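For this view, one protein chain was removed and the others were kept in their places.
As written, the chains take the letters A, B and C, and residue 1 is the first residue of each chain.
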Amino acid sequence: MRSLKISIQQQDFSIEDECTAMRAEHKNIGALATFTGLVREMDEELDDASSGQQNISSLFLEHYPGMTEKNLHEIAEEADQRWSLLDVVIIHRIGELKVSEQIVFVGVSSMHREAAFAACAFIMDFLKTKAAFWKKSNNNDSTGHWVEAKKSDAEATEKWAETKEKR
Amino acid sequence: MRSLKISIQQQDFSIEDECTAMRAEHKNIGALATFTGLVREMDEELDDASSGQQNISSLFLEHYPGMTEKNLHEIAEEADQRWSLLDVVIIHRIGELKVSEQIVFVGVSSMHREAAFAACAFIMDFLKTKAAFWKKSNNNDSTGHWVEAKKSDAEATEKWAETKEKR
Amino acid sequence: MATIHYFASVREKLGLSSEQLELPSKVDTVSALVDMLIEQHDKQDGNWEGVLKTSSVLVAVNQSIAKFSSPIKDTDDIAFFPPVTGG
Partner (left out) sequence: MATIHYFASVREKLGLSSEQLELPSKVDTVSALVDMLIEQHDKQDGNWEGVLKTSSVLVAVNQSIAKFSSPIKDTDDIAFFPPVTGG
């Protein structure tokens, strides 16, 4: 990994700025994969539990200062051991976020697309299950509830254990 | 698929503009995966064949007007049949492109990250092996050669045949 | 002094985000700390046992995930929280 940027911040980020910074000065980037997670209007957990759809109005993101950064560093290092990466950027917002706001950005550059895609997906899966963030969703009627960890996220993370050799 | 944009163009594109357009007005996007392919300085084909590294100065991209667009539509439709997608954007530049310029952009939005990641990777794999584009690389000593199709791209495409059920 | 943090639903249910405590020498594991916390706090409002003894509650010692059987010292940073849900 040539560079690693980890930022936990309240303010919004710009996908273009991050991509531009990752491309600057470097002539061997062949592939740049990004993932942006956004606040969805529909609350899938309430959706599962009840027949009607429940809309959320905002999310509240909490983290454990110090531990979260450490978790993200470890996740990026693990990705770098599996694939040949150039630059990795992980940005996660905290605080109150409204519907359709950006929550998380993961950008990975590499010489080849397989590495960029795989590392980006890997980092997201591990961020979801291993990094100290917690999400509370607030509904339009001003009730809120803490989002529960999803089984599908845990399963996605476990799948990576099967493919550990460096590629 | 709520919207599909396919553009084959000489001019550059802005990742941010594309992402902003995909996010506009829609409140159910939970995930936005993008891939950007760029011109690398190092020519991996010549790199394989010879012990020394050969640098390229530019790429020339040619396509088959009409057929290329048709190929890309079919690829996007196939992705949409496999995953629940919201917006898909495919931009591919043609003509002369210098080192570190952007060549291709694929953006996929969905409610969930698995669909966005998988569809973005799927579209890139199929674009590489099924869309009527051809690439010539020009070296610093002004010799040029047509890039040969890579076995690894064909293999990446074949892998998707194993996982055809909609997710 | 050890610092104890509570996050997310654990913090909300306990009504406390962190506290600093002198750990007696016999409180040398996370489990022993949990028992001490329950004993201290449940004198007043009686909610801590239900919260901290839930099977889903996780613990970190010095910002690394730990077990309830993990050893602790009086200078440690210890945190209790539910499963993470970022991204």
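Operating definition for what follows: a contact is a pair of C-beta atoms (placed from the backbone, for glycine too) under 8 Å apart; a residue touches a chain by one contact, two chains touch by 3 or more.
Predicted, not measured: the structure shown is a model, and the values here were computed from it.
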Contact list for the unshown chain, restricted to visible chains: B
Identified contact with the non-displayed chain, of B:62, B:77, B:96 or B:155: B:62
Residue among B:83, B:117 or B:133 that touches the chain left out of view: B:133
Residues of subunit B (touch criterion as defined above) contacting the omitted chain: 37, 61-64, 66-68, 70, 92, 103-104, 124, 127-136, 146-150
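Everything below uses one rule, namely that only the chains that are shown with their structure count from here on.
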Centre-to-centre distance between subunit C and subunit A (centres being mean Cα positions), rounded to whole Å: 27
Subunit C: positions in contact with at least two other chains: 87
Shared interface positions of subunit B, touching two or more other chains: 113
